[in-house]
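My questions will all concern the structure given below.
Up next, subunit A:
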Amino acid sequence: MPETRLLLKHSGDAAYRSIQGYMDKGGYAGLKKALSMDRQAVIDEIKASGLRGRGGAGFPTWIKWNGIEKEKTKPHYILCNADEGEPGTFKDKELMENTPHLMIEGMIIAGWATQGDVGYVYIRGEFVDCARAVKKAIDEAYEAGFLGKNIQGTGWNFDMYVHLGAGSYECGEESALMSSLMGERGMPRLKFPHAPLPTVAGLWDCPTVINNVETYACAPYILVNGGEWYATLGASTKNSRGTKIFSVSGHVNRPGNYEIEFGTTLAELLEMAGGMKGGTLKACVPGGSSVPILNAEQTMNAVIGYEEMVDAGSMVGSGGCMFLNEHTCIVTFIWRTALFYARESCGKCTPCREGTAWMEQILDRIRKGGGRMEDIELLKEICSQIDGRSFCGLGDAAAWPVAGALKVFPEEFEYFIRHGHSIVDGPEYRRMAPEPLTPAKV
Partner candidate 1 sequence: MAAAANEPQSVILTINDIEIEVPRGELIVESVKRIGLEIPIFCYHSRMKPVGMCRMCLVDVGFKQPDGSVRMMPKPQAGCTLPADNNMVVYTDTEKVRRDRKGVLEFLLINHPLDCPICDRGGECPLQNNTIFYGPSTTRYVEIKRHLPKAFPLSKYVTLDLERCIQCGRCVRFTEEISGDSQLAFRFRGAMMQPSTFELTDFESRFSGNVIEICPVGALTSAEYRFRARPWDLQTKPSICLECSNGCNTWFDYRVASLVRINGRTNEAVNEEWTCDKGKFGQNYLNSPDRLTEVFVRDGDKLIESNWATAFQQVSVAFQSAGSKCAALVGGKASNEDIFMLKRLFTEAFGSNNLDHRWTRCLPKSDALYRVATSIADFENEPVIFVFGNNIAEEQPILFLRIRKAWFRNDAKVIVACPEACEADTFAHTSLRYRPGTEAVLLGAIHRAATGAGGVDIAEASSITGVGEEAIRRAADAMKSGFALAASRSLLDLRNGEHVVGALSNLTIACNSSEKYNLFATSANEEGARQIEFMPSAEGKNTREILEACASGEMKALWLLECDPLSLSHDNELVTKALETVEFLVVQNHIKSECVQFASVLLPACAFSEKDGTYTNLERRVQRIKPIIAAKGSAKPAWKSFGELLLRMKGDPPPFHAHEVMQLIAASHQKFQSAIYENLEGEGVVIPANQSTEPQAVDVEYTAMEVPSNTP
Partner candidate 2 sequence: MITEVGKDVVLPILKGFLLTGKRLFRDKSTVMYPEQKRESYPRTRWRHVLARYENGLEKCIGCSLCAGACPARCIYVEAAENTNEERYSPGERYAMRYEINMLRCIFCGFCQEACPTGAIVLRSDFELADYQREDFVYTKEMLLEPMPVQSER
């Protein structure tokens, strides 16, 4: 299947960033339509579309929207998770920079559907460009009367603010993001069934809708064209509907964002990105750093879809697809992944705080040539002790890639431990690996 540009259709168009250019291309029509509809009808439309959360977990969006109390007793908040931090993912960045109004329109639609009062766009601190673009778009939307008091004469008031983070991957986890927005350390909060859902008690204990940038950006299209139309996209898959932006990076010729319909294969995606650079395909991390790694054979057979990817041995995740060429040392790559999680663990729960650091220490030792054969078994054990035992998903996300790589590329680890250096070598490998390089040949 070729690329299906929906959200990214006008991404290259500079005029599209301003409200005038956006409205010229049919922007805010979805919102206007929504405002003319009953609130429940909007949610039903989303339900019909089969839209699922694009942040990584793939939770059906309409359930969140529908979960907000209909009889309002407290302020309702609409929260946009723009704290994109997953290594390999950069789709939200492009969406916010190039099509900020799309996301804002989606948030206002969500606000209308759930009687929202205030919307917050939580953008990671590094994304200053995005924040500027979103802020400008919000200000424009106010002037055009899509935000503020008595929106389009409906009598409904809705405010929206930009909030910037300050450097923490953990804040991309929805409850940690709420903690961070409320001025706390970005640590996750108790989740259902241990505490009420955010739709019941989220920000400041009030009902809160929280979605990813891409999820919100889909809403205007669904409203304009109808949920049923949206559901026709990706109909070849089990339960994944619509389009998904994949951020392709690594050893490919044309890294960038590619929007595809569900049901496309990873091989087609690789082709869109211009094929491999510097060697043949060795492995692929299809959905951001936290998903299990696939080898070349699995990659070529994988179909993109929430359930289909699980069958292939990995996950859609947030769509950060990294292709690795034959000169990549999997051990070093996995060590770097583990280092990322050890540095970004918030420290709240024991398995993640201690386990991620321990895994990193072991992999670092192996990478420096001090590995022991029993380390492989130990790493597997540690992974199983973290997976599912941690407070939030970060622990699981730290364990999956390590466990996955040990399953898919056991020979690489064994070779490294036995010989004290990597199975791959050459200038390409040396260009990648950090100091100190393994002692054997370099």
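Simple rule for what comes next: a residue touches a chain if its C-beta (ideal position, glycine included) is under 8 Å from a C-beta of that chain, and two chains touch if they have at least 3 such contacts; residues count from 1.
Behind the choice of candidates: all candidates are chains of the complex that A comes from, given by their letters.
What you see is a predicted model, and the numbers here were worked out from it, not measured in a lab.
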Only one of these touches subunit A in the complex, so go through 1 or 2 and give me its number. 1
Note: in the complex, subunit A contacts candidate 1 through residues 168, 170, 185, 190, 193-196, 342-351, 353-358, 361-362, 365, 378, 381, 384-385, 388-391
